[in-house]
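Here it is, the structure in full.
Missing here is one protein chain; the remaining ones are kept as they sit in the complex.
Chain nomenclature is as follows: A and B, assigned in order of appearance, with residue numbering initiated at 1 for each chain independently.
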Amino acid sequence: MLAFILRRLVHSIVLLFALVSFVFVVGRVIGDPALIMLGTNATEAALQQVRENLGLTDPIWKQYLVFVGDLLRGDFGTSFRYGFSVLPTDLLRAEGTPVLPVVLERLPATFMLAGAALGMSFLLAIVMGCLAAMHPRSWIDHLVNVISLASVSLVQFWFGLILILLLSVHLGLFPTGGYGTWQHLILPALTLAARPLGRIAQVVRSAMLDELAKPYVVAARAKGVSETRVVFVHALKNASIPIVTITGDELSQLLTGAMLVETIFAWPGIGMLLIDSLSRRDLPMVQAGIFVVAALVVMINFLVDIAYTVINPRIALDSREIN
Amino acid sequence: MTNNIPPPLLDVRNLSVRFDTPHGKVQAVNGVSWSIAAGATLGIIGESGSGKSVGLEAIMGLIQSPPGHVTGEVIFDGQNLLTMTQENRRALRGEKISMVFQDAVSALNPSLTIGYQISEVYRSRKRCSKEDASRKAVELMDRVRIPSAKTRLKQYPFEFSGGMCQRVMIATALAMDPQILIADEPTTALDVTVQRQIMALLADLQRDTGMALVLITHDLGVVAEVVEQALVMYAGKVVEQADVNTLFDRPAHPYTRSLIGSMPRIDNRGMRLKAIAGSPPAAGRTLPGCSFHPRCPDQFEICASQQPELSRVGTNHIASCHLNVVATDER
Partner (left out) sequence: MSQIVGNPTVEPAEPDDRAATTSFTDYLRALLRDKVTAVAALFLLILLVAAAGAEFLAPHDPNAANLRARFIPPLGTARDGTFYLFGTDELGRDVLSRLMHGATVSMSIGLLGAICSAIVGVSLGILAGFYRGKLEIVLMRAVDGMMALPSLLIALFILFVIGSGFANLIFIFTLLHWMIFARMARSLTLSYKEQTYVTAARAVGASDLRIILTHILPNMISPLLVLFTLEIAVLILSEASLSFLGFGVQPPRASWGLMIARGREYISSAWWLVVMPGAAIFLAALCLNLVAAWARAISDPVQRWRWLTKPSTEKDAT
């Protein structure tokens, strides 16, 4: 078991490293950070000044080492846009805002949103999927199919706007946006919950259909185990692997989906920060934000791998790579 | 049919199972009747597709109601199982009637521990604590001769061999001291040496507990050793029933005769194995006339057009073959 975990950990670290390199390459090599930050109207002198300040005139490999070194110390650079209404004229002497703390401070809001959305959808999806598998071709089976199909095709931000239109503007039940009370949480969480609900329910249904057709289910019934137990204890445990996989996948999707949803509902999470930074051409903030979210996704995948070992003891004891 | 003075423990009357599939109706079991007394051993012999397993699943109440339709009567303890509610039926399963399946490894849940699976029903029916249930599981594992039972409690099926898994299944089936144990080809998936061990175990357990044993098999060797009363099924019907010695000495149905004749014998060295030509009818297809006649070495004109009835050919011996009717006519 330990060997397996270590192997996955190494895999995740390699991935993170690749991520760092990717951010570096895209930010420094493909794009010109100075140009990005100052915009196309900047003078050549200003651009050159920024380049020197940021160490962009050094050879690439040196820049890379500095970049990685800084990263490991938690220094993602400073922003001259965040908290500034105008870009300071003298970048050499201005004091920018360190970006990493800003990014991290926004995380809890996003977690709250993603957590609420996942919480809502996960439990409902399990119940719906199991019921659909227990009663094939019944109304609930059709309902689950329709909902899953719709949620995969759903335009999340549009759905959020529709909810605002119906529940906020016309019915006045919830505020149109902002942060503070549980009422502010409902609409954005509902918007985010639609997609995972459909996808997880679909996977639960198909995984359960597979399991319920297996011999051990017949044997359990022959033993006299009640149908509820057969479904929710015997079959569900074995169906867990694909369910956990999709849940992990949807959690990652939630983090990125949160970006659009936060924008619509003015929810002060990391997504909204990223979008704002993108439009304000704040490269360091964007880099930090992208890295943190992507790193979170990598971590979630790692946790899902750990979860596999808990669910399916064979994976841990065999310690073979899942692939 | 045995004339029991006390009523039989389980009395199956005219059991039929039909499945409605998109390709038509499939008659898997067609008017099967038999009974078993307390403590007796009944062997049901047949090929795949003969309806032997489906019939027992119907008795256990494991057939899904659409697309399956079960008719007939199954009298147990004075009640007709087929007209009971699902809940009552479930209460009987595991407690009064238990079943052991052919492929023990896939009949066990791969992600639950052995200890849990053995004691699961015991724990919920007796409402005892986890410790009591574990103790019972160890006791049961000892009875089925699984070594180091205590350490095995927390293990998973994939850590057990095929023979061990079958023992686990038997242990689970015995947990509530059932009156009838139905074993559906319990040794088919196992090595020959393990087969003997399992069969010996079943025989011993039966002797100790006094439970009735219904053994489904296609292995005549097992039948000869263990079974008292034997029943031969073909294409969903009973074609012959007798006590075991009569069956082997004076088989009255050509199918039985062919089965016995096709057994490899150690004193027939160098001779070709005799197989029964042809194959059984596709599941559920009923032919006009006798189902066996296309493969029957003794078939004559009437066999193709008229179905034979089960008729008495001796004491405690019935068979459904036109030959027997002709023979008695000739007497």
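Here, a contact is a pair of C-beta atoms (placed from the backbone, for glycine too) under 8 Å apart; a residue touches a chain by one contact, two chains touch by 3 or more.
If you're wondering where the values come from, they're calculated on a predicted model, not measured in any experiment.
K.L.:
Could you tell me which of B:Ser134, B:Thr246 or B:Gln299 touches the chain that is not displayed?
P.N.:
Residue touching the absent chain, from the options given: B:Gln299.
K.L.:
Which one, B:Ser119, B:Ser258 or B:Ser320, makes contact with the chain that was left out?
P.N.:
Once the missing chain is taken into account, the touching residue is B:Ser258.
K.L.:
So which of A:Ala150, A:Ile186 or A:Val233 would be touching the chain we can't see?
P.N.:
Of these options, the touching residue for the absent chain is A:Ala150.
K.L.:
Among A:Ala3, A:Ala18, A:Leu173 or A:Ala213, single out the residue that touches the unshown chain.
P.N.:
A:Ala18
K.L.:
Mind listing the subunit A residues that contact the chain we can't see here?
P.N.:
Missing-chain contacts on subunit A: residues 15, 18-19, 22-23, 26-27, 30-31, 36, 149-150, 152-159, 161-162, 164-165, 169, 252-253, 255-256, 259-260, 263-264, 274-275, 278-279, 286, 290, 293-294, 297-298, 301.
One rule holds for everything that comes next: only the chains that are shown with their structure count from here on.
K.L.:
Give every residue of subunit A touching subunit B within the complex, in rising order.
P.N.:
Residues in contact with subunit B: 214-216, 218-226, 233-234, 237-238, 240, 311-314.
K.L.:
Please give the residue numbers of subunit B that touch subunit A in the complex, ascending.
P.N.:
57, 60, 62, 90-95, 98-99, 101, 103, 106-112, 120-121, 124-125, 156, 158, 169, 172-173
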